[in-house]
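The complex is shown incomplete by one protein chain, all other protein chains being positioned as in the whole.
After this line comes chain A, so read on.
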Amino acid sequence: MSVTTQKPAGRAPAGPRPYHPTVARLTRRALLGRRRALILLALPVLLLVIAALIRIQTGVDDRAAVEILNGFALAAMVPLIGVVAGTGAIAPEIDDGSIAHLLATPVRRSTIILTKLIVAIGVTMLFTVPSILLAGVLLNENGRQIAVAFAVAAAVASVAYGAIFLMLGVISRNAVVIGLIYALVWEALFGQLVPGAQTLSVQQWSLSIAARIAEGGAVTSEVTLGAGVALLCATTAAATWYAMRRLRSLTIAGE
(Lines give C-alpha, C1' and ligand atoms only; values in the text may rest on other atoms or scores of the structure.)
Protein backbone atom coordinates (compact mmCIF):
# COMPACT_ATOMS: atom_id res chain seq x y z
CA MET A 1 0.00 0.00 0.00
CA SER A 2 1.21 3.47 -0.70
CA VAL A 3 0.60 6.50 1.39
CA THR A 4 -0.84 8.61 -1.34
CA THR A 5 -4.54 8.97 -0.97
CA GLN A 6 -6.35 7.42 -3.89
CA LYS A 7 -8.10 9.84 -6.08
CA PRO A 8 -11.20 8.51 -7.72
CA ALA A 9 -10.85 8.27 -11.48
CA GLY A 10 -14.02 10.03 -12.48
CA ARG A 11 -14.61 12.53 -9.71
CA ALA A 12 -18.16 13.38 -8.90
CA PRO A 13 -19.35 16.49 -10.68
CA ALA A 14 -19.08 19.68 -8.71
CA GLY A 15 -22.81 20.02 -8.14
CA PRO A 16 -24.52 17.83 -5.57
CA ARG A 17 -25.39 14.48 -6.98
CA PRO A 18 -28.92 13.82 -5.79
CA TYR A 19 -28.64 10.06 -5.69
CA HIS A 20 -25.94 7.65 -4.58
CA PRO A 21 -26.63 4.02 -5.47
CA THR A 22 -24.62 2.64 -2.55
CA VAL A 23 -26.46 4.78 -0.01
CA ALA A 24 -29.72 3.71 -1.64
CA ARG A 25 -28.80 0.04 -1.44
CA LEU A 26 -27.87 0.24 2.24
CA THR A 27 -31.05 2.15 3.05
CA ARG A 28 -33.28 -0.18 1.07
CA ARG A 29 -31.83 -3.28 2.66
CA ALA A 30 -32.16 -1.79 6.13
CA LEU A 31 -35.78 -0.80 5.44
CA LEU A 32 -36.87 -4.03 3.86
CA GLY A 33 -35.33 -6.32 6.43
CA ARG A 34 -37.64 -9.15 7.32
CA ARG A 35 -39.30 -7.67 10.42
CA ARG A 36 -39.80 -4.20 9.07
CA ALA A 37 -41.15 -5.55 5.78
CA LEU A 38 -43.78 -7.51 7.70
CA ILE A 39 -44.85 -4.40 9.60
CA LEU A 40 -45.06 -2.51 6.32
CA LEU A 41 -47.08 -5.27 4.73
CA ALA A 42 -49.63 -5.62 7.55
CA LEU A 43 -51.66 -2.49 6.84
CA PRO A 44 -52.06 -2.89 3.07
CA VAL A 45 -53.15 -6.49 3.65
CA LEU A 46 -55.67 -5.29 6.23
CA LEU A 47 -56.95 -2.68 3.77
CA LEU A 48 -57.49 -5.32 1.09
CA VAL A 49 -59.23 -7.65 3.53
CA ILE A 50 -61.60 -4.87 4.64
CA ALA A 51 -62.28 -3.90 1.02
CA ALA A 52 -63.04 -7.47 0.07
CA LEU A 53 -65.36 -7.97 3.04
CA ILE A 54 -67.32 -4.81 2.28
CA ARG A 55 -67.60 -5.74 -1.37
CA ILE A 56 -68.97 -9.16 -0.42
CA GLN A 57 -71.40 -7.71 2.10
CA THR A 58 -72.70 -4.62 0.35
CA GLY A 59 -71.58 -4.87 -3.26
CA VAL A 60 -70.25 -1.89 -5.25
CA ASP A 61 -70.69 1.27 -3.18
CA ASP A 62 -69.15 4.69 -3.96
CA ARG A 63 -69.67 6.05 -0.47
CA ALA A 64 -68.09 3.04 1.23
CA ALA A 65 -65.16 3.33 -1.17
CA VAL A 66 -64.53 6.98 -0.26
CA GLU A 67 -64.93 6.31 3.44
CA ILE A 68 -62.49 3.43 3.53
CA LEU A 69 -59.95 4.95 1.17
CA ASN A 70 -60.02 8.28 2.94
CA GLY A 71 -60.72 7.37 6.58
CA PHE A 72 -58.46 4.34 6.74
CA ALA A 73 -56.06 4.34 3.79
CA LEU A 74 -55.16 8.01 3.38
CA ALA A 75 -55.68 9.15 6.98
CA ALA A 76 -54.04 6.26 8.80
CA MET A 77 -52.27 3.77 6.57
CA VAL A 78 -50.24 6.21 4.45
CA PRO A 79 -48.92 8.26 7.39
CA LEU A 80 -48.15 5.14 9.42
CA ILE A 81 -46.21 3.52 6.61
CA GLY A 82 -44.62 6.92 6.02
CA VAL A 83 -43.42 6.95 9.65
CA VAL A 84 -41.92 3.48 9.40
CA ALA A 85 -40.20 4.17 6.07
CA GLY A 86 -39.22 7.80 6.69
CA THR A 87 -37.74 7.43 10.17
CA GLY A 88 -36.50 3.92 9.38
CA ALA A 89 -34.42 5.26 6.50
CA ILE A 90 -32.03 7.02 8.89
CA ALA A 91 -32.94 6.90 12.60
CA PRO A 92 -31.73 3.35 13.36
CA GLU A 93 -28.35 4.17 11.84
CA ILE A 94 -28.01 7.25 13.99
CA ASP A 95 -29.12 5.28 17.04
CA ASP A 96 -26.61 2.48 16.73
CA GLY A 97 -23.81 4.65 15.40
CA SER A 98 -23.46 2.88 12.06
CA ILE A 99 -24.13 6.23 10.36
CA ALA A 100 -20.47 6.94 11.19
CA HIS A 101 -19.44 4.59 8.40
CA LEU A 102 -21.57 6.55 5.98
CA LEU A 103 -20.50 9.96 7.19
CA ALA A 104 -16.77 9.17 7.21
CA THR A 105 -16.77 9.32 3.42
CA PRO A 106 -16.66 12.19 0.93
CA VAL A 107 -20.31 11.65 -0.04
CA ARG A 108 -22.13 14.95 0.35
CA ARG A 109 -24.60 15.16 3.21
CA SER A 110 -27.20 16.53 0.82
CA THR A 111 -26.74 13.46 -1.39
CA ILE A 112 -27.22 11.18 1.61
CA ILE A 113 -30.47 12.92 2.55
CA LEU A 114 -31.83 13.07 -1.00
CA THR A 115 -31.02 9.42 -1.63
CA LYS A 116 -32.59 8.31 1.62
CA LEU A 117 -35.60 10.48 0.84
CA ILE A 118 -36.02 8.87 -2.56
CA VAL A 119 -35.83 5.41 -1.00
CA ALA A 120 -38.26 6.32 1.81
CA ILE A 121 -40.75 7.77 -0.68
CA GLY A 122 -40.37 4.78 -2.97
CA VAL A 123 -40.96 2.32 -0.15
CA THR A 124 -43.97 4.27 1.13
CA MET A 125 -45.46 4.37 -2.36
CA LEU A 126 -44.74 0.69 -2.90
CA PHE A 127 -46.73 -0.31 0.17
CA THR A 128 -49.59 2.17 -0.29
CA VAL A 129 -50.33 3.05 -3.91
CA PRO A 130 -50.92 -0.43 -5.40
CA SER A 131 -52.95 -1.64 -2.42
CA ILE A 132 -55.11 1.50 -2.46
CA LEU A 133 -55.70 1.15 -6.19
CA LEU A 134 -56.60 -2.49 -5.74
CA ALA A 135 -58.84 -1.79 -2.75
CA GLY A 136 -60.60 0.93 -4.76
CA VAL A 137 -61.22 -1.48 -7.60
CA LEU A 138 -62.55 -4.03 -5.14
CA LEU A 139 -64.83 -1.49 -3.47
CA ASN A 140 -66.45 0.17 -6.48
CA GLU A 141 -64.52 -0.88 -9.58
CA ASN A 142 -62.90 2.54 -9.81
CA GLY A 143 -66.29 4.15 -10.38
CA ARG A 144 -66.05 7.96 -10.71
CA GLN A 145 -62.24 7.50 -10.74
CA ILE A 146 -62.28 7.16 -6.92
CA ALA A 147 -59.61 4.45 -6.80
CA VAL A 148 -57.26 6.40 -9.08
CA ALA A 149 -57.90 9.63 -7.17
CA PHE A 150 -56.88 8.10 -3.85
CA ALA A 151 -53.93 6.26 -5.35
CA VAL A 152 -52.60 9.56 -6.70
CA ALA A 153 -53.30 11.27 -3.38
CA ALA A 154 -51.38 8.50 -1.58
CA ALA A 155 -48.45 8.89 -3.96
CA VAL A 156 -48.35 12.63 -3.37
CA ALA A 157 -48.76 12.25 0.38
CA SER A 158 -45.91 9.70 0.40
CA VAL A 159 -43.56 12.41 -0.86
CA ALA A 160 -44.46 14.86 1.90
CA TYR A 161 -44.51 12.22 4.64
CA GLY A 162 -41.18 10.85 3.48
CA ALA A 163 -39.60 14.28 3.83
CA ILE A 164 -41.24 15.07 7.17
CA PHE A 165 -40.44 11.77 8.82
CA LEU A 166 -36.93 11.56 7.42
CA MET A 167 -36.27 14.99 8.91
CA LEU A 168 -37.72 13.78 12.19
CA GLY A 169 -35.40 10.79 12.04
CA VAL A 170 -32.40 13.11 11.74
CA ILE A 171 -33.35 15.53 14.49
CA SER A 172 -34.87 13.36 17.20
CA ARG A 173 -33.97 10.19 18.97
CA ASN A 174 -37.70 9.64 19.59
CA ALA A 175 -38.57 10.03 15.93
CA VAL A 176 -40.80 6.97 15.77
CA VAL A 177 -42.87 7.95 18.81
CA ILE A 178 -43.24 11.56 17.67
CA GLY A 179 -44.03 10.36 14.17
CA LEU A 180 -46.69 7.96 15.42
CA ILE A 181 -48.31 10.63 17.57
CA TYR A 182 -48.28 13.02 14.65
CA ALA A 183 -49.67 10.39 12.27
CA LEU A 184 -52.38 9.12 14.58
CA VAL A 185 -53.40 12.22 16.50
CA TRP A 186 -52.88 15.00 14.00
CA GLU A 187 -53.43 13.36 10.64
CA ALA A 188 -55.92 10.63 11.51
CA LEU A 189 -57.89 12.36 14.24
CA PHE A 190 -57.61 16.16 14.09
CA GLY A 191 -57.09 16.08 10.35
CA GLN A 192 -60.53 14.61 9.93
CA LEU A 193 -62.39 16.37 12.72
CA VAL A 194 -60.94 19.74 13.67
CA PRO A 195 -61.37 22.44 11.00
CA GLY A 196 -58.23 24.42 11.89
CA ALA A 197 -55.98 21.38 11.91
CA GLN A 198 -57.43 20.24 8.62
CA THR A 199 -55.83 23.00 6.64
CA LEU A 200 -52.47 22.01 8.07
CA SER A 201 -52.63 18.34 7.31
CA VAL A 202 -50.84 16.45 4.59
CA GLN A 203 -53.96 14.34 4.24
CA GLN A 204 -56.14 17.33 3.29
CA TRP A 205 -53.53 18.70 0.91
CA SER A 206 -53.33 15.44 -0.96
CA LEU A 207 -57.13 15.18 -0.85
CA SER A 208 -57.29 18.42 -2.80
CA ILE A 209 -55.64 16.56 -5.66
CA ALA A 210 -57.92 13.56 -5.25
CA ALA A 211 -60.91 15.91 -5.33
CA ARG A 212 -59.81 17.18 -8.73
CA ILE A 213 -59.39 13.68 -10.17
CA ALA A 214 -62.53 12.05 -8.80
CA GLU A 215 -65.65 12.73 -10.82
CA GLY A 216 -68.88 14.33 -9.68
CA GLY A 217 -67.63 15.68 -6.36
CA ALA A 218 -67.16 12.20 -4.92
CA VAL A 219 -64.13 13.45 -2.95
CA THR A 220 -63.88 16.79 -1.17
CA SER A 221 -61.05 18.59 0.55
CA GLU A 222 -60.85 21.43 3.06
CA VAL A 223 -58.21 23.22 0.99
CA THR A 224 -58.17 24.35 -2.60
CA LEU A 225 -56.05 22.56 -5.16
CA GLY A 226 -53.64 25.48 -5.45
CA ALA A 227 -53.16 25.78 -1.71
CA GLY A 228 -52.83 22.02 -1.32
CA VAL A 229 -50.12 21.69 -3.97
CA ALA A 230 -48.25 24.76 -2.73
CA LEU A 231 -48.28 23.53 0.86
CA LEU A 232 -47.17 20.03 -0.16
CA CYS A 233 -44.25 21.42 -2.12
CA ALA A 234 -43.25 23.92 0.55
CA THR A 235 -43.40 21.34 3.34
CA THR A 236 -41.41 18.77 1.39
CA ALA A 237 -38.77 21.30 0.43
CA ALA A 238 -38.48 22.79 3.90
CA ALA A 239 -38.24 19.40 5.63
CA THR A 240 -35.63 18.17 3.16
CA TRP A 241 -33.56 21.31 3.48
CA TYR A 242 -33.65 21.15 7.27
CA ALA A 243 -32.72 17.45 7.30
CA MET A 244 -29.67 18.22 5.14
CA ARG A 245 -28.68 21.08 7.37
CA ARG A 246 -28.94 18.97 10.50
CA LEU A 247 -27.09 16.02 9.02
CA ARG A 248 -24.20 18.30 8.07
CA SER A 249 -23.66 19.10 11.72
CA LEU A 250 -24.75 15.79 13.14
CA THR A 251 -22.78 15.26 16.29
CA ILE A 252 -21.73 11.78 17.17
CA ALA A 253 -20.87 12.18 20.81
CA GLY A 254 -18.16 10.20 22.48
CA GLU A 255 -17.92 8.73 25.98
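Before moving on, here are some points about what is shown:
What we mean here is this: a contact is a pair of C-beta atoms (placed from the backbone, for glycine too) under 8 Å apart; a residue touches a chain by one contact, two chains touch by 3 or more; residues count from 1.
Criterion: contacts and distances are computed from a predicted model.
For the chain that is left out, the UniProt protein name among "Rieske family ferredoxin", "Malonate decarboxylase acyl carrier protein", "ATP-binding cassette domain-containing protein" or "Nitrile hydratase" is "ATP-binding cassette domain-containing protein".
Looking at A:L40, A:A85 or A:L102, the residue that reaches the missing chain in the full complex is A:L102. Residue positions on chain A in contact with the hidden chain: 1-12, 20-23, 25-26, 29-30, 33, 93, 95-109, 248-255, in rising order.
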